[in-house]
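Only one protein chain is missing; all other protein chains are in place.
Every chain is named by a letter (A and B) in the order it is written, and numbering of its residues begins at 1.
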Amino acid sequence: MWDNIKILIDAPLFTLDMVINGLLIGAVFALIAYGLALVWGVMNVKNLAQGDFVILGAYVAWTLFNWGIHPFFGVPVAFGVLWVLGWIVYKTVVYRVIEHDLFTSLLATFGVAIVLQQSMNLIFGSDEQTVSLGMESMSFFDNVVTIQPTRLIAFFAAILLAIAVITFMKRSRMGQAIRATSQNPRSARVMGIDTEKVYAFTYSLNAAICGAAGALVAVIWEFQPYIGLIFSIRSFVIVTAAGLGNLPGVIAAGLGMGVLEQTGAFVLGTQFQQAIVVGMLLVVLLVKLILASRHRQVVEQ
Amino acid sequence: MSHESIIEVENITKTFGGVVANKNVSLKVKKGGITGLIGPNGSGKTTLFNSIVGYHPIDGGSIRFMDKEISTYRVQEIARLGLLRTFQQTRIYGKMNCVENMLISIPLRKAGFLDMFAARDKEILERADRLLEFVGLYEKRWLRAGDLSFGQQKLLEFAMALMNEPTVLMLDEPTAGINPTLINGLIDRLKRANEEFGITLFVIEHNMRVIMNLAEHIYCLAHGKMLADGKPEEIQNDQRVIDAYLGAH
Partner (left out) sequence: MSALMNNKMAKIVFYAAILALGIFLPIWFPNYIGQLTVMWLMVIFALTWDILGGQMGYNSLGNIFFFGVGMYTTAMVQVGMFYDLAEYTSPAGGEIYTFNLTQYFSGMAVGYLVAGLICVVFAVVLGRLMFGLRGPYFAIGTLALATVVGELVSTWELVGGGSGMSMPNFPGEPAVSKAMFYAMMFALAIVTFLFLRWLYGTHFGLAINAIRDDEEKAEGMGIHTLRYKTVAWSIAAFFLGVAGAIYGNFNNFFEPIEVAFPTTTFGIFMVLMVLLGGKGTLWGPVIGAILFHIIKEVTWTYLLGWQWVALGLLIIITVVYFQQGIMGWLMDKKPTWFGIRVEGEKQRLGDMQ
């Protein structure tokens, strides 16, 4: 491990490679985290099925690819498919647990996660899949810094998607309704906003965002039905670190996580990648705890 | 540091975000007496209480309880020192019955590790029964606390506080939401707790009749600052206090 750290210090270009790659995938993380924060902020539901929505989106894109359709189209299709699924999940499960205590909603979404996970396993099998477009990596600085064009494309796609969603939230009526509801549902209702519709819309939107992100994940990574949980935990780490309602924080944390994961995987070994993500969650919670205890309080939500 | 004052608050300030809830507030609570805290809504009374019992940190100033500086102490430590408070929105243990609520409220100053596993003690049960009788809840003692009416829960909370044998009891609006015909009974019990059990009382009240009747010394807050203090007659006739209340409406 120390040798690896030494390499990073001695070869700044190599570190640059880690950083750049980290940022590229971090954008996708940030996107997924944004969706989680949206649902969390609007209806106080911590969606443990987040990662599984992403993986499902990946499978959608992968299936299309197998039918000869280019993943470019996979993104909007996955968006649409997951929107519908999100709406179904909301109407059957989430809607009934919104008013209950937080553990109930957590457990309910965990149940959804298990259903999705296992269904995907049954339908698609547990082998690792990916969508390979066969593009050549681009290399700079004597092959020290290599960037896969797919990652670059995914990066920009994630940014475009994020911009689209944020603009929607700012400009459209529904977007404003969502923001009003997240601040104060009761006042929103008094103002004539149909909070039920807002909740359903928000949850579906989140699922759709995950689907689109999933289509991107299909292209840049390998995936299988069971890595959804790690994506969910990743998003939790980002949102917990950044805090709700802190969009720049979510972006920064997402990018930061990408970089940390890349470098961490290099320094400690790729078999620790999942452990790193979970480790980060514990660190973030610990830090929150220490900060809160200075103020005689506890980590509450 | 006078030993007559069991609580001494000196120049404390507390801000929440941009709002200054308490600014340079100072007061003294006389040992063994009944002190009142009044002020229009939003003047920072509950915030002051919260600061004293350790609910949140203060931005500046000092709080001394029995000559100990407690401004950095945590809620549990302060409670074990003998300073208890009741809540405006009465808090009891809803799923347990009244007797159990009492049993869990025994003083824990000297509780050791093995005391955690003590079986139910006959003496403690008898004491719980006596206190429940004192507040008039004896017949209802086996009901679940959550099933009691609001007024009954307030009485239970009071009984639980007494069970804990506090030195000082801070009550946040003890008569709020109570049927007017029952208020006299409550005032009577508060006075008895003070006289018979020797508990110092520090009471936030909105009901002027109650607090003028009960307290020996009254402090008045307005807009987060200490406005006036004195005996009930003085406060009643203090123009600033009258203005503060009129102005607030």
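Everything that follows uses one rule, which is that contacts are C-beta pairs under 8 Å (C-beta built on N, C-alpha and C of every residue); 3 or more make two chains touch, one makes a residue touch a chain.
None of the values given here were measured: they were computed from a predicted structure.
The missing chain, though absent from the display, is touched by one residue of B:Val20, B:Leu108, B:Ala176 or B:Met212; that residue is B:Leu108.
If you put the hidden chain back, the residue from B:Gln152, B:Thr175 or B:Thr200 that touches it is B:Gln152. Note that of B:Ala21, B:Ile34, B:Val53 or B:Ile70, the residue touching the chain absent from this view is B:Val53.
Residue in contact with the omitted chain (choice from A:Val19, A:Ala58 or A:Ala108): A:Ala108. The chain not displayed touches subunit B at residues 53, 74-76, 79-80, 84-85, 87, 91-97, 100, 103-105, 107-109, 111, 113, 115-120, 140, 142-144, 147-152, 160, 164, 178-179, 182. Listed for subunit A, the residues touching the missing chain in the whole complex are 46, 93, 96-97, 100-104, 106-108, 110-119, 121-122, 229, 233, 236, 240, 269, 271-272, 274-275, 278-279, 281-282, 285-286, 289, 292-293, 298-301.
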